[in-house]
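Apart from one protein chain that is not included, each protein chain of the complex appears where it belongs.
As written, the chain order gives the labels A and B, with residue 1 at the start of each chain.
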Amino acid sequence: MTTIEKDATSLGSTTPVMTPDLINQVGSGVPSHELSYQEAIREALREEMVRDESVFLLGEDIGVHGGAFGVTRTLFDQFGPERVRNTPISENTIVGAATGAALVGMRPVAEIMFVDFSGLAMDQIANQAAKLRFMTGGQCSVPWVLRMPQGGGAGKSTAAQHSQSLEVWYAHIPGLKVVFPSTPYDAKGLMKAAIRDDNPVIFLEQKFLYSFRGSVPDEDYVLPLSECDVKRTGSDVTVVASGYMVWHAMLAAEILAGEGIDVEVVDVRTVSPLDEDTIGASVRKTGRAVLVAEACRSYGPTGEWGMVVMEHAFDYLQAPIVRVAGRDSPIPFANSIEAGVWPDSQDIVKAVRGVME
Amino acid sequence: MVTEFYVPKMSDHMEEGTFVEWLVDEGDAVDKGQPILVIDTDKVVAEVEAPASGFLTGIRPGLVDGASISIGVTVAFIVDDLSEDVPALEELGAPPPEPESPPVAEATQSARVAEGATTSVRPDGGGPIRATPAARKAARELGVDLSSVSGTGPRGRVSESDVQRLAAQAAPAQPGLAGDGEEGWLELTQVQKVTARRMVESVTEVPQFSLTQRLDMFAVVAARDAVAADGRSKPSVTAFLVQAVASALSDHPRVNGFYRDGRIEINSGINIGVAFGTDAGLYVPVIHNADRLSVEEISEELAQLQALANGDGFSSSDLEGGTFTLSNLGMYGIDEFRAIVNPPQAAILATGRIWKDTSVASDGEISVRDLITATVTADHRSLDGVAVAEFLASISTCIGNVDSGIGGAG
Partner (left out) sequence: MGIDNAAKVEMYRRMVLIREFEIAAMDLFKRGEIKGAVHPYIGQEASGVGVCTALEVEDLIAGTHRSHGHNLAKGARPDRMMAEILGKEAGYCKGRGGSMHIAAFDTGSLGALAVVGSGIPIAVGAALAFQMKGQSHVTVPFTGDAGTNTGNWHEGLNMASTWKLPVVFVLEDNKYGVSTNIRDATNIEDLSIRAKSYGIPGVRVDGFDVLAVYEATVEAVFRARSGDGPTLLVTESYRLEGHYAGEPEVYRERSEVAEKWKHDPIPSFRRILADSGVASSDQLDAVDAAVKAEIVSAVEFAKASPEPDSSTRVDYIYA
């Protein structure tokens, strides 16, 4: 296995490293192929565009250029400029146009180059697309997908306006669905589901994961947009995470297994609507919860998950709920102060040890 | 009117407390019953209530954090009117250089609630009771008073297992038999639920074995008869058994210890739990420090416990701290039986009725003896057959050496 990441050396020489086999989602014997996260998204887009003529892409530099992260690369060649549509730099109108097209039968997949730019489109996302079906008493639906790369990665130095994790901005708006896959398998299955869903779906892609590889079944599959995924079962403590943090949680679980601590990892791959039952059931089983998110700590996803634990598992808690989250800070540029702005597996290990006391 | 405000005795063993803080200031109005002073006993952080309404005044100097205050020492006065004269109190002795940190809580510790004081367990020295939600739920379900549980978690937090451990002290060594109910369901009482759970835990988690021996009760019978002849009330057979067991345990500390995490935790006190049947289920109240008591004292305590069993019920302090359990079903005509270990205790003694049998002495003399069949069931993680055999031999010796005159401490 190729080592994808990272400097786990400080955890000790025998520490597991972050390799694709940390997460296996395709059973042996199932015909499959290996894709990166980026390729998995592209494959989903390609297959859905072939399957359904109403699916088209729009966004900045997504044509020949293939998008800022190359996700749409080669799709322009296959589907042409009509269905892989370069737009002006007009985020609000990219989203609004997607909404208008969706209202009359299309299934647009729009891309905002970085989630940080989505503030420019917030009216169209939060006031228009999210509410149109409701405001009109069900006269319409808005079946679009809004792809937005988000988040950071140690040492990437993308600084304050290109690195944020903003899933809660959108999870806070009823009418939107928010998806945040952690693996190639999930990315493909959830993208297909998002395209086929009749609601506006915010599809967040963790930039650092684009190169992560994993197996994807050869046959067509669609994942539900309403479920958390238990990435690892365990009995002692539940670690709830999403996006890149799922990998850190899985690595932490490996390390902790060596200490006799049996960690369950719940991947909130659909941020909203939130599958509260899976989180609740897991914590009722383990009695302990460590919540991990890359997003800023204050008012972040971990706060919401913590309340879900309180509402579904209060009487089962053996220890206080602990959150491990991004620092409440704009993302710095210099490596020396960027370090530690996001949590990692070591933080999770420490937090889990703490709740096991 | 001037009322002295002094530190009351707040638990059986309390000699002194440690000053934590005043909850009111000099000159403040206080109501009778209002908590006004916080002190730390060795096991309990307690709020001391005002004995009268009025104004607090004349606070004794030297009451600083960590200062020791003996019970009964006046620390301030409560007056109807601040113009009233009160005696000037001498400065309290300086606190010890290093006040003892709160002791590490142990499952066997008891938290005692004194009259006139509201208490809460605060091993960390602050705030209300710390307990996990799971512990609170367990306490609710098991009928355990959380304030009586010593927390072993971070900063003294009570965990679910702390509650279960305490509940187990209250659990009998034998599952209670549900009475004859009508067709349908018969709900278990809280105690019976605890019993059910703890017994399942015992048989699933504790590898158990049993050794049986007949004990010659001749000396006991003789002692009882002698006491009766003296016009005093006869100590119960159980009291003699408790005394003999306590004596044997002092020679076999392993049997008095708890197996925990690959080690044996030695208990300093020898506290014998005695199974009592009640309508609500079986309880195991504890004779604390039984090795220091005379058989008559033990018998008296047993009588008191029996009265509680019949009447008001046991308090949590009655049920805490057991290090060994005796279950005597002799009074029910049982010949012999095997009990189940009551975790975390290492062993339990089950005894049947006294019966007469012929005995052939080494010299061939045949006599009729009073016998009892004693079965010790033990945790094989901390005890082996030889250890239990030696323990049984000690019991046999003690029970055979009972002083027929007074039944004094063995």
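Definition applied: a contact is a pair of C-beta atoms (placed from the backbone, for glycine too) under 8 Å apart; a residue touches a chain by one contact, two chains touch by 3 or more.
Nothing here was measured: the structure is a model prediction, and the numbers come from that model.
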Displayed chains contacting the withheld chain:
A
Give the residue, chosen from A:19, A:32, A:92 or A:346, that touches the chain omitted from the document.
A:92
Looking at A:31, A:137 or A:260, which makes contact with the chain not pictured?
A:137
Touch rule applied to chain A and the missing chain gives residues 56, 82-83, 87-88, 90, 92-93, 95-106, 108, 120, 123-124, 127-128, 132-141, 143, 174-175, 177, 197-199, 273
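Going forward, only the chains that are shown with their structure count from here on.
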Go ahead and note the Å separation of the Cα centroids belonging to chain A and chain B.
56
Applying the document's contact rule, which stretches of chain A touch chain B when the two form their complex?
287, 314-320, 357
Can you list the residues on chain B that touch chain A in the complex?
132-137, 153-154, 159-160
